Every structure is written in C-alpha cells, then in structure tokens.
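Some notes on the structure that comes next.
All protein chains but one are shown at their positions in the complex.
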Amino acid sequence: MTTEPQIRDPLEIERAEEARLRTAAGLPPIPRSAGEFAGFESVGLPDRPPQTDRERDVYTLDEGEMLVNMGPQHPSTHGVMRLVLKVRGEVVVDIDPVLGYLHRGIEKLCENATYTTVMTYVDPMDYLSSMHNEHAPAIAFEKLYGIKAPKRAEYIRALVVELNRVFSHALMMGFLALDMGGLTPILYGFINRDEVVDLLSAISGQRMLFNFFRVGGVNFDANDEFISRLSTWRAGVLKNVDMNERILTDNEIFRGRTIGMGVLSGKEAIALGVTGPSLRASGVPFDVRKAHPYSIYPELEFEVITQPGGDVYSRYMQRIAELKQSIHLIDQIVDKMPHGAVQAQVPGIIRPKPGRAYAAVESPRGLYSVYAISDGGPNPYRFRMRDPSFVSLQAIPKLMPGRLIADTMAVMASFDPVMGGVDK
Amino acid sequence: MTAELLLGVGRFLLASTLLLLLTIPTAFVVIQMELKVIAQMQLRYGPNRIGPWGMFQSTIHGFKFLAKEDHMPDQADRATFTLAPWMVYMAAAMSMLVMPFAPGAIAADFNIGIVYFFAVIGLSVVGLLIAGWASYNKYSLLGGLRSAAQMVSYEIPLTLSVVGVVVLGGTLNFRELIGWQQAHGWMLLWQPVGLGIFYIASLAEINRTPFDMVEADSELVAGPFTEYSGMRFGFFFFAEYVALFIMSGIMAALFFGGWLAPWPFPAQLTGFGGTLYGLFWFFLKSYLFVFLAVWLRATLPRVRVDQLMGMAWKVLLPLAMLNLLVTATLVVWLNL
Partner (left out) sequence: MRIPGLGILKGLRQTGRNYWAPKVTNQYPESRPTMPDRWRGRLDLIYDPFGEHKCEVCFQCAQVCPVEAIDMSGFDSQGNRIRYGMPEIYDERKDPNAYRRAGLPAEPMRNAARWEEEIDGSWLRGVIEGFGGRPEALVAIFSAVQERHGYLPERALRLISDTMTIHWAQVFGAAGLGGFRLLPAEGHLLTVCSCAACRFAGGQALLDALSDELGIAPGETTSDGTWSLETNDQVAAGAIAPAIRVDTMVYGPLSVVQARHLVSERRKSSARATARAGRES
C-alpha cells in the first residue's frame, strides 16, 4: 500500500524548521501572526507578528473596537489603496494605510530605459498629471546633458502643464463631492477633463498618456488645430467649474461636512512634508513655481494663493482658486509665446556625462521631483521620483482619530491622492 | 353569512394580489425616472437603447436580477439572510394597502389607516437590521446599525408631524381626511411647518439622498445590501423605490389633497369616471414628489451620521412638538 505524497506549503516547512531551531536553542516560540499575538483572529491582520510598535498599537484591539478593511477594492479609495480602520462604532480610532497594490516598478523600468523613453514610463504614474510627470525628468535630463530647450518649447511646456492642472483640479472637486455622496459634480468635472484632454490630444496625439516632452524640447509644435481649439475652450472653460461651484460651495450640507474638518495646521503640514495646494490651504505660501523658479515661470505674473483654514473646505477653495490662476497663466503664456524651434539638437541616444541632477516641479498635488544619476551610459544609473500624493497620505492617520468613517473619505479626497503616483 | 365571508376573503385576495402586482411596475417606473432624470441633470442622455427612449431599461434591470447568481456568504446566517429581503419588501407592499389612489380605489378603507400605515412602513427597519447582521460583513453590520438608529429616530418627528394633520382633520382615515381637505382647502395651507418636517423625515425614513446613510456607497460600499446578489438584492432595490413612491403618495394624500384637483371636484363625475379622474391627479402628484426626490439626489451630497441624528433630535423633534402644540391650541381655541 502506498501513501499519497503530501504537498506542503513551503512557508509551512520553513516555519516548522524555524520552530525546531528555536526549541533546540531554548528560545520561546514566536507568535505566528498578529492574530495569535493579539489573542483573536480577525480578517485584515497581517500574517506575521507585528514588526513595529506602531503596528502593535494598531492591531491591538480594546473592548468594543473593530478593524474594518477599507480597500483595496472599495468605491472611494481613489484606486487600489487599503486603509485598515480601527473603529469604535462609527468613530475612527486609528488608521493604518497599506500601500503597494498598484506598484509597477516604474523607477526600475526607467533605469532600464534610455533617456528618451523614460518619458513613456513616467506618464502612467500620476495619471491625472501626466504632463507634470514628464516635465520634471525633462528638466533633470537637460541639466544632466547640459542643454537648454528653446524658448518656444518652454512656453509650450508651460502651456500644456497648466492645461493639465486645470482638469486635475476640476476633477478633484468632483471626487470630493462623490466621496461625500454627491453624484453630479464628478460628471461636470469629467466634461471639463474631456475638453482639456481633447485639446491636449490635438497637440500631442494622445488623450491620457501624452508622451509629449522630449529631452531638449517637446515632440510637436502647436498647430492651427490646437490653437483654434484652445480659444474655443478658453471661452467656455469656467462653465463646468461654475456649475460645480453652484452645487457645492454654498451648499449647507457640503459646508457642514467640510468646514473645520481635518484641520491641518501649517506647522504640521510642513513637518509631514505635505506640499502643493494642501500646504497652501494651511496658510503656508510655498509654491515651487515661485520658491524655486523653473521653466518660464519667472516671466509670468502670478501670486501664491493661500487659504487661512487648513480644513477640507479650504483645500477645496484652494483648488478652485488655483484652477482660475492656471487659466490666467494660460492667457499670459499664449500672449507672450515667441516663435522659433521647439526642439534642441540632441542625438538619438543621449549619453550624458557622469553626474547627478535634481529637478522639481509644482504638480497639481504638490512638489513632484526627479533625481537622476548618470554613469555615462545611455540610461540613467539611478532614477528617483518624489510623488506628492504619497507624502500627503501620511497626514491622514494624523488627522482622522476621533472622526467618523464618513469623514475619512472626505479628508482623503481633499488631499486628492492618485494611487498610480503613490505606488509608482 | 358564509357567502359574505367568502366574498370578503375573495375581495381581500384580489386586492392584495393586485397591490403586489402593482408594486413591480411602480418600481420599474420609479427606477426608470431615477435613471433618466439624474442623467438629464448630469448632461447625459441616460439609458436610451432598450425600447423607445430607453423606456424598458429598468424592466431589463429587473429581469437581469432574476438571471444572476444567487450568492450567499459562507458564514452568513442562512435563515435570517433569506428572510431579510422579504421583510423589507413586504413592509413596502403592505403599506400600499391603505393608499388612497382614488375615490373607490382604496384596498382597505379602514378607520385607522394612518396608524396602520406608519406602523407597517416602520417594519422595514427590522429587515435592514437583520440583513446587516446576517451578512457576516462589517460594512453590512455598520449599515444595519445605522438604519436602526436613523429610521427609529426619524419615525418620531415623522409621526408627530402627521399628528398635527390628524388633529386638524379629526380623523385617522385617509378618505375622510381627503374629504376634509375638499371642504377646507389642502392641508398644505394649514400645516406648512408640518409639511416641511414630514418631507425631511420621510426622506430619512426611506433612506433617500441626502439621508442615504444606510446605503452610503462611498463609505459602506452598499450598507446592508453589500453581500446580496441576484433577486434577493432585487427585492431590496425594488422595496427602496416602491417606498419612495409610497411616501410620495402619502404626502400627496396628507398635505396635497390626494386625488383632488387644484380646482373643485366635478360633481357630475361619479363611479368609474370619478375613479379615473382621481387616479390621474393622485399619480400626477405622487410622481411630482418622486421627481423632487430624484432632483435632490442629483444635487445634494450626503449628510454625516452625527449631523443626521442631531437634526432629528435637536431640530425636527422640538419643531414638530411646537407645531403640534400650536395646532392643538388653535383647534381647541377656534373650535375648528
């Protein structure tokens, strides 16, 4: 009689071996999971003992507390993000964000791509600001290679970047409303986005992943089609934004839920590394376009907008103000745009001298920067990106304790994180 | 005696079957309205492929539920999980029994119709609560608990606002109340504050935006319905929309004169003609209020659960009490 060979989980064998060694050494057996450690089994606990004090705190439940997994598949986690909420009834006691469900290894992909093809890989990162994603590496590689883009190319860059900011902020208004149960603003926001994206496809040829920037310039010059569409768009751009404003800004329910909610003081925001509109909504006048000017921004007239409140409503109002500021900037850029070439002379395969370069741009979500190291080869030796939504997410566990589950969504939406950028 | 009893039983069976059958087209029409109206307000066309102007989209939705897999979570409590959709649906369908559609078209015209209605419509909270508990899902549980808290608290201002109407009309029968309104003018003129309280509380009672805390799709996925699929979910879904229609109809009956036209009821219209005339006005008013609810849904964000409860206990309840007090005083003082 033969016995069936048993298939064992390799992890189980490993653990059995580890336990045998520990017993042989006279050590106490290690707890198998956070559940065993905490003395109960619950869905959502990691399958290992807690690694840090913070993790131990989160996964140790007091009487009357419960863990709720929000995500990775959840209607309002802005992509695939998982929030482990520790709740007492409806009140959030603690939050543990779990990231990495959308990790694609973009940094590593970029390190294996040539300097030109890096632009195609950074596009899908923060997919609501693809133009900004391309802007920072373009600047960094130009510094690395030691060339400058022609003036007209810089103006076209600034133009498409500001266009991108317009639809990103318009969508944020919609997402915030959607996470608070309002169905309509997101559709008006998408009307706005569709118009801008049509516009950008007229100049770049694509609607979402533009692949428009080149080292030393841009792919195409602005053609007649783009210019005529731009003027049509400019005439009616604020229509959808105004519709959203009429629905939300004065709405008593919206105000009641956002004013005084998730207040982030300027000091805390700086300590957490929050940048962009969320930081300016806390009253800190930091804008990369002013603080560390790049591209043609020194030539444009604009003020850094701030809000005093630091709450969800301020962040919402900040987005609207910046959207209008972007339209103002677009007007200036179109007025001042010079003639000339849009692409500097660069070889097919760019081999910069060994060195390192850093470039930061103001993306709709904050300071987005690229740090690239060249070893003299055709592709970057190291390519590192700082994504603002990843940093902004740190604020949520700080702000949420003591608030309700419903507010988690509103506060998260007010930081406008994009998971494609968070997980890279 | 036996013949009379048989007649009564037969009449009851006929009426209940008709009402049950009526719920399904009602749900279809209301869902279709919701799909189309919200779409129009969002600058979309909405469903327009199935049937003329997409008329049969909601019907197809209904049949789709029949065709879907009926899935039950492993650790769900089987008995209560099965029971919950029925309880919610029956609460909605049973309250149709006293709906005053038109003169001569009330299934059960008994003398405590209003009391019966508010007793039965409140039963759906039990269904939602056990659905939340039986699903073995934390979202469902939170949604079920929310439904219990919300619907029980809003029942008090809802009922108190109706008590004002009852005190004024001096009857608990819908037909007599509409008769009173024919004589004295619509209740809207007598009880404007009561109407406001009733409308807000009724929206909360049937979980409509901005008080859809129970379903709260951006927080609790789908609340107590999260684990339901197929026709079980369909029952919840239908019950929700039937309840919307019923609440609109009851509001029309209590405050807007039910089947009465805005001008005096033509005296020559009796019998079947009068019923048809009444049906027209009743359905017109009811669907106007359905339209209003859908309009609100297209516009408003959701209120938060603590604001919701605060509003019930701190605003609506004192206001309803005050309204009742003033009404009762006036009725006694002026001997209305």
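Note that the chains take the letters A and B in the order they are written out, and that residue 1 is the start of every chain.
The definition used in the following text is that a residue touches a chain if its C-beta (ideal position, glycine included) is under 8 Å from a C-beta of that chain, and two chains touch if they have at least 3 such contacts.
Keep in mind the model is a prediction, meaning the values are calculated, not measured.
Among A:146, A:205 or A:354, only A:205 touches the chain that is left out of the view. The residue from A:220, A:302 or A:358 that touches the chain not shown here is A:220.
Only one residue from A:116, A:164, A:251 or A:326 touches the chain missing from this view: A:251. Mapped onto subunit B, the footprint of the missing chain covers residues 37, 40-45, 48, 295-296, 298-300. By the touch criterion stated above, the residues of subunit A touching the omitted chain are 184, 191, 198, 201-207, 220, 223, 225-226, 243, 246-255.
As a working rule, only the chains that are shown with their structure count from here on.
Considering their complex, residues 38, 41-44, 138-139, 142, 146, 209-210, 212, 216-221, 297-307 of subunit B touch subunit A.
Partner subunit B is touched in their complex by these residues of subunit A: 66, 68-69, 74-76, 90, 177-184, 187-188, 191, 247-248, 251, 253-254, 256-257, 404-409.
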